[in-house]
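Up next is chain A:
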Amino acid sequence: MIFVFSLFLLSLLIIVAIAIVQAKNLFVSVMLLSIFSLLMATNFFILDAADVALTEAAVGAGITTVIFLSALALTAQRERKVVGGRNIALIAVAVLASLIIYATFEKPRLGDPNAPVHQHVAPWYLEKTPEYIDIPNIVTAVLSSYRGYDTLGEVFVVFTACIGVLFILGAKPASLRGERNAERAGLRHHLIPQVVGRLLVPFIVLFGLYVQFHGEYGPGGGFQAGAIIATGVILYALLEGEAAALRAIPRSVLLGLVVGGALLFGGVGVVCMLMGGAFLDYSVLQSDPVWGQQLGIVIIEAGVGMAVCGALLSIFHAFAAREIAQ
Partner candidate 1 sequence: MDLIAHLPALQVIVPMLSAPIIVLLQPRGLAWAGATLAAVVSFAISIALAVAVLGGETQTYSMGGWAAPFGIALSVGGLSALVLLVVTGAAAIALLAARPSIDQQIELERQPMFYSAWLLGLAGLAGIVVSADAFNIFVFMEISSLASYVLIAGGPDRRALLAVFKYLIMGTIGATFYLIGVGLIYMMTGTLNLADMESRIGEVAQTRPVLVAAGFITIGLALKAAVFPLHVWLPNAYTQAPHMITVFLAACATKVSIYVLIRFDYMVFQPTMAEHDNQFALFLMPLALLGILVASAVAMFEGNIKRLLGTSSVAQIGYIMLGASFISLAGVEASVMHIFNHALAKGGLFLAVACIAFRYSDLRIQELGGVAKTMPFSCAALVLCGLSLIGVPGTAGFISKWLLITASLQSGPWGWVFVAVILVSSLMAVVYIWRIVESLYFGGSTNRDSVISEAPLQLLVITWIAALANLYFGFFPELPLALADNAADVLMGYGK
Partner candidate 2 sequence: MTPENTILIAICLPLVGMLGIIIAGRFSANLRETVTLITALCLVYVVWSLLPELMAGGRPAVEVTQLLPGISIAFRVEPLGMLFSALASGLWIVNSIYSIGYMRGNKEKHQTRFYACFALALSATMGVAFAGNLFTLFLFYEILTLSTYPLVSHKGDANTVRSARVYLGVLLATSIGLFLPAIIWTYVIAGTGDFVLGGILPGKLQDPEVGLLLGLFVFGIGKAAVMPVHRWLPAAMVAPTPVSALLHAVAVVKAGVFSITKIITYIFGIEFLFDSSSSGWMFYIAAFTILAASIVALRQTNLKRMLAYSTIGQLSYVVMAAAILKPLAEVGAAIHMVAHAFGKITLFFAAGAIYVASKKTELYQLRGIGKRMPWTMTAFTIGALSMIGVPPTAGFVSKWYILAGAFQAQNTAALFTIIGSTALNAAYFLPIIYMAWFAKEESGGKDHGEAPFPAVLALTITAMLTLAFFIFNGPVIELESQVVQGLAP
């Protein structure tokens, strides 16, 4: 039954993708893209990737859409008609598609327990994690310890994007028009969204905190938590207005969160080095290596959460502030 459902979802995915490309109204495209991400997340869930599903839903469907919408508000809503050049593009992508489909026929079949990916490296993680780290969620263990260096890199990708957006949008706008300033006070005058929203925001933030600290045991962790909390705050900003959100969490605090989160993660690594281990070798943090690992994971997950939440909010505010400035 679940497979039929999956088949249906995948087909829908393609249809939505085509619709996104075909839609002339960019607003429609962005909304469809959000649906595309939700479908993708559902698929991930069916494929036993709970963590990824959670992230895709929060980041793909949530944050991405918000950023797209704020960019759209600053630019054009509709795209112009394209002339020519389509055939070449079609041929190019058709060749690419056939190449990939050609490759699929010698891939291990779906779910084959004998596939190389399930024979090498991964079983070691499943088998040894209880012994070395002793937390139930293997994804979190791999993410923050075995491949913690990747995750550090990832935090710095977000950090780069954050300062990049701040840098690029920090340039003085070409024209300053203040007239729209007054109108943009959120949805305060709409009663129902106001009430529902007010109820939702605290729960979203709370859920985010739960995801943050429950990451060792269930799906979740710093990324998802950061994204979810950021979504909550953005919702607040949409309801109460940009200024109110900034009053609640000022820009400097956001930047502090990003910098602090990144440095916290990196700092843990350096402390490990100073205590005689390799970079990010949390085992040396405590006399018992397993405890050390757990302690390290909790700290770096907190760092990740801070950095991601701060970065996403900074990016959102950079776009939103531009909106007011225009």
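How were these candidates chosen? In short, all candidates are chains of the complex that A comes from, given by their letters.
The definition used in the following text is that a residue touches a chain if its C-beta (ideal position, glycine included) is under 8 Å from a C-beta of that chain, and two chains touch if they have at least 3 such contacts; residues count from 1.
Keep in mind it's a predicted model, so treat the numbers as computed, not measured.
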{"item": "Options 1 or 2: the chain contacting chain A in this complex", "value": "1"}
{"item": "Residue numbers on chain A that touch candidate 1, as the complex places them", "value": "99-100, 102-108, 115-122, 124-125, 145-150, 152-154, 156-157, 159-161, 163-164, 166-168, 170-172, 255, 258-259, 262-263, 266-267, 269-270, 273, 276-283"}
